[in-house]
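Quick one: this structure, given as structure tokens, is what I'll be asking you about.
Here we show just some of the chains, and they stay where they sit in the whole.
In this document, chain identifiers A, B, C and D correspond to the written order of the chains, with residue numbering beginning at 1 in each.
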């Protein structure tokens, strides 16, 4: 601003020109304010993420193409058959330096131009084998967000002894957070949080039937846990748990 | 019947008299059939039970007086202040050989004329201290139904190590069933059932708040348990759990 | 332990060797502790059970193969068309002495190497014909867990007279528990529990529509039953009811 | 109308007068149409009913006074303490030929100027003693609507043999409908409807706790009944059941 005023005084700028320049500057500051860019800058570590469900194939391809111009892209909840349908339309990305990886368990399509450096570790545990897809979604998202991930699947409370050595290993590896994925009665996060001193992020899954259908029994059990140090995300929301965990981990390495 | 027919043949009964006697006999058999008395006979081990909630004081006293004529009486869900109000009206029972005991944790009034012999053991565990009233209701009912009861209160999953020695003790004492009382996330029955080979009866309690209010989170977690060997009763239904457990135990000592 | 110490004194072991051996022994005991093996030993009467729903075919075959190495296997909730798809991949088990039986009503695949001896009886009753699949699941599981099973299907409360003789027969056969399977309004367990003195395990089914859709009306009716001596499992959980009943019956024959 | 036209022709009415008279007549016919008076005429057998809950005392007194001008009045859901508060303000009605009766079980205040003739019978059954207030509300309303009422309280399904003779008696007395009032698991209407061939009106009550709290378990069980011939009213709605039953009975005596 000083510079503009100086130019005005110096007569290099007419008052109209000065006024216009100040206003332009001001608008861009207004926009900066609204955008709170400081926040955004820090976020650039994350790839852009697209939720495929509820978008039709042609829209999806267009959105992917748009995002790919700005770097890595992560497409979640993309069923395998849909992936095969749109695969060819994404071929051109190879030419632009992208690696295209599809993980059918996690139902994630990953378009990568650069490898991301890993900083900080998290653990991911599932109660059963049916919870693995949600855990895999979380794993890939967390890795792409720059975390190293330790996994231990199918160690539910019904046979609690399987759990102990896994927890110990994760603590020894100094994980900064543990994501616990569980459907059915959702008891595992409570048990884990009773054993560890790192934050536990509970992810209820829609694995269950009868009163457990849809994952609500698991969700409520996690929210109502009598063990402290648990926070919860939406049912089947492996993505959200991973972003949350990675955001936490970033605080520890700043 | 043989006797009637014989008397008829012998001429000691007229045919009309015989017919009438046979019909009377028949009606009483009909009623027996409807009553399935064989079942009732076995049941006589239980005291009569009255659910005090929703009955006004004068009705309650009348029902107690009626039941007391037939032997031991157990009044459940009787708040302490109500007990004090009706106490004097039950005094006459002392003269009739009844001991009157009120347990304010369990909210049970017990009118006892005879001591019942104990046969078979059950265990009762609670997750927290707030679950104790429901457990105490179960304990008294089970004892009055002829079971020996081992209790272990406040051993929830948040600190799982407290649980192990208690479970081991109960197994060593050869309990035939374990009643597990838990509110909040209701995870304890799952954990217990994963450790033992006796039937586990889950009793959800209305201890909790937010999503756990009313005990529904606990109930659903128990019903949806991934550990086998659990059955569940209604929220706060210590009475029902105890009757169920005692009925089971009776099968083992027959 | 004695032996190790003796060898140490005898000089056959160096102190280092003795310490290492004691530690190894200790670790295995630690693990035993966590596993509470006493419990597991008693459980070996049950075949391993795999819940097929939510597992894809290739995972399922691998899990079956793994389990079959340890003995009898029971695969539940396996739809007939899935069975036909994986059938050939299980053929090799014949060579290993397994009989492969598929029951399409119960949706159970059974891999048997030995016949299990039956000890103790249970009854299974259904309210309607649509409840039979859940009852059949319970029947097969209970039989494989070592129970003799008496069944009586389609005897609901709408025509209560059908029920009486069936109940009487079961009591005469000295069943130790009755599993009552019912959808719709779920009234049957209440009626049965009013007639008998053995434990009644209610299994709500998802048979129903409108307010009864999903089996919740039946579940709640069973939990809220005013007849004592009922415990309940999750909707459609024939497996859980049978394991619970068999666990009970084992207490009576110990 | 003829008369008006005749007068017009006769010159006794000017055209203006005739037009005005025809319009007036027409408006009153319009209103009649909207009111569907034919329907209302038949209804006059019922007293006016006022739902006391949610109205403050002074409003309530005013409404009662207004209604009393048109004949019998029935005030429902009037708690005893409220009755005592407004009692004096209704005294003047005695002078106007009203009998004032308050039933504290049914929580009904009845202001009667004439006795109503009874035509046709209905039965009212309750499952438990706590359901009696709702049944009593139904009884008084049905009697005031002109029905003779047979009652049989506390005959629930837990002891089914108590039920049979009561049902038989009602059928022998030729009741035209049976109102079955039940809380808890709400199984009684199903059982009754399985035994009789008159319409069964189910009234769920808010008696229950845990999953049965509020009467929803009972409501859903009744709606989902597998016995045909049941229709249901709102929870605790003894009033509605009685009006419905009385409306039915009127069809049989027309």
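Convention: contacts are C-beta pairs under 8 Å (C-beta built on N, C-alpha and C of every residue); 3 or more make two chains touch, one makes a residue touch a chain.
No experiment lies behind these values; they were computed from the predicted model shown.
Q: Total copy count of the complex, if 4 are in place?
A: This structure file describes a complex of 8 copies of one sequence.
Here is the rule we go by: only the chains that are shown with their structure count from here on.
Q: Please give the intersection of the contact partners of chain C with those of chain D.
A: Of all the chains present, those in contact with both chain C and chain D are B.
Q: Sort the other chains by how far their Cα centres are from that of chain B and give me the top one.
A: It is A.
Q: Rotation angle, chain A onto chain D: superpose the C-alpha atoms of these two copies and give the value as a multiple of 5 degrees.
A: For the C-alpha superposition of chain A onto chain D, the angle is 180 degrees.
Q: What is the distance in Å between the mean C-alpha positions of chain B and chain D?
A: It comes to 40 Å between the two C-alpha centres.
Q: Cα centroid separation between chain A and chain B, in whole Å?
A: From the centre of chain A to the centre of chain B is 51 Å.
Q: Send over the residues of chain A in touch with two or more other chains.
A: 160, 210-212
Q: How are the chains arranged in terms of who touches whom: line, ring, star, complete or other?
A: Graph shape, chains as nodes and touching pairs as edges: none of the named types, so other.
Q: For the complex, give me every residue of chain D touching chain B.
A: Residues 129-130, 160-161, 164, 207, 209-213.
Q: Any idea which chain B residues touch chain A in the complex?
A: Residues in contact with chain A: 127-128, 156-160, 184-187, 190-191, 193-195, 208, 210-212, 216-228.
Q: Would you mind writing out the residues of chain C in touch with chain A in their complex?
A: 31, 34-36, 53-55, 59, 63, 204, 206, 214-216, 219, 234-237
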